[in-house]
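In this view, the complex is presented without one of its protein chains, the others remaining in place.
Order as written gives the chain letters A, B and C; numbering starts at 1 within each chain.
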């Protein structure tokens, strides 16, 4: 039977691996902080002490890591997995990375006799838990096909966007929109409330409206409670916007709004809001009492 | 029977007045460019040569004009309507203006013995035609109630947002979101296409997604055709963002993203795209072939 | 002998009036907060209880107030000075206001039989004290000529920029540059220090360089001391950028950078830095310890 591996057990990865395990696939896991693997091991997942040790045991390896640098370290660093995978194995990288990086990884994998997909996901904590993610996949159709059984138990839909890097490209597009939609809504709330409009009226008017993205209005409970436990940490969205900006530079296109948006998230990040949910950008813009003027 | 008046017969006003007329309300109209009143007059609407002449004949006056300055001129200028309205008459201003202006107009109207509502609408050409607008209303509940028969034949919903100025406040919020949602989508498309993603794939992936506002993806036909006939002219959206920015200043809140967004629309405006639909911001960001780099 | 009046005794006005007094001109002063006039009265200045009472006694009236609204209230409000000035008197408005406002004031003054100059100044607390200001003047040449004796004792130079509003126009230009130059330098310092460059090295390298505005590097003592006593309060610079932005809108030009700059100052303003010197924008951008990343 096909042996699965999963490296990266954060908010997303832990839930994705749990769904694979629940579906009956044999799975071995690794995480830099071993404690985060505890629940999965208790539920029957195997454990490997290094990425390389894990790679020796698996046919399909999923990675769900925070940044390109961390992916690169796990693949090529000491005890990295890339050399340890058997020829013909398939590496599925679900990390949010830039398309250029995905293409470089695919080229390195191919050179090592491996197959590769870039397969980031749209959706955060709750969709990950409920197997309602959306996979955005780049790579060969045959490899996408081979992964459908695994994708199926983690997601509601799979979009095969094109060749290597296309999944990451589409993910850049999604998160650019996510970042702008969230801050647009935050500015709208801040303006509306400053004018004395009721927050309840604002949410009710804008939810389901044509002008607001559904993800933004879905943050209502967090904003109303003033509790910003992360479904998607602000600092990772900031990173994704940085990658989108870098990608735009490589493609020689201008993204004036995206670039200012990423800096406002960075200001919030510097104020210590980085580990909170992306919706905390509302709190950042709303907070201070203005001085006399 | 209550006599209606309507001043301002542009893209929106002409369709709103037509719906009032179609519903059987007696209506007199005025427009700076008389030719635009032709169809309505042919269909049975009365005509007045000046705002003042119109005001003398009506009980409820609707205005749908482009900017606060134009509203002010129609109300207080030579042959202005404000002094000509009979005491107890009701002025319903559906123009998109800033809340401070609406409050000032309401105060002037009240001082002249008139009632007033600020009642801007969400929705552009097609919803105006199909009586599917959304009225965002500020003012006294009794006046809102009195207008329900008229609102009903022009809209799908009426939100009474609060006292004088609250309708304009909510409209600022809507159009801030509209302006940002449209440009966010434009940047997303530009980035995605620069990476070789298919436009059809992009639209299909993003339509109905959590991250994009429905209004943005609804612009697909215009963008695909490269034809930007205005449902909502870019230059008026730019003006609305300016009013939102001005309002934020009055309220001492910061809107960093809105402010850069309004300037990108202004750059497009200066390139001659102002009379095109707001979705032409995509064409603006997409257009030029980048130089060697 | 020509009687002078001075309304507005803040950081700038108090020093300008003191220089007029020191030069021997008979001067009567007014300030909303009377305590600020104490030193001038002790030194021999007259006092009037209202703008109107002051206006009745003077031939040339200087105003140095914070915003267009405050100027308007002083001129046209209860006990306003405009109706109280004798025909033929000269009103010199040194407040930083937008050119449209200056033109409107000049028109109102002319209609009342008065002469008017818009005469804002470049330079803050220290140049005001040392009579080293730069007057930027709009209005008739004869009126500029008539004021030279007064300008002379307050300034190092007078630029007659054109007709009514031209002084305010040039002041917009100066303060747009001031606002951008200061924040550019703040970002430069923040970046350089984050890279481990010595602050002393940075100041030494950039002072007198081609790329930095002299005003920015002159803020070295405040930044080194971390003490931001206001020569020019950040909140008034933010206001000036708002006026520049509004003016750009009226002129249909795009100022994308100015607009984002004004919002970053507004964020700093909301954090309570508004009454500090403009150089506190460095502290705003520098402050927080970034989170783990």
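As a convention for this text, a residue touches a chain if its C-beta (ideal position, glycine included) is under 8 Å from a C-beta of that chain, and two chains touch if they have at least 3 such contacts.
This is a predicted model, so every value here is computed, not measured.
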item: Full-complex contact with the absent chain, from C:69, C:110, C:194 or C:227; value: C:194
item: Selected residue (touches chain absent from view) among C:113, C:149, C:162 or C:226; value: C:162
item: From A:89, A:155 or A:259, residue that would touch the chain that is not displayed; value: A:259
item: Interface with the undisplayed chain - residues on subunit C; value: 99, 122, 136, 159, 161-162, 165-166, 169-170, 172-178, 180-181, 183-185, 187-192, 194-198, 201-202, 205-206, 209-215, 218, 244, 247-248, 251-258, 260-261, 264, 285, 290-291, 293
item: Residues of subunit A (touch criterion as defined above) contacting the omitted chain; value: 242, 245-246, 249, 252-256, 259-260, 262-264, 266-267, 269-270
item: Absent chain, residues of subunit B that touch it; value: 235, 239, 256, 260, 267, 269-272, 274-275, 287-293
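Convention: only the chains that are shown with their structure count from here on.
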item: Innermost chain by mean C-alpha position; value: B
item: Longest centre-to-centre distance from subunit C, chain (CA-based); value: A
item: Euclidean distance of C-alpha centroids - subunit B vs subunit C, Å; value: 37
item: Centroid spacing, where centroids are CA-atom means, of subunit A and subunit C in whole angstrom; value: 49
item: Per-residue multi-chain contacts in subunit B, two or more chains; value: 248, 252-256, 260, 264
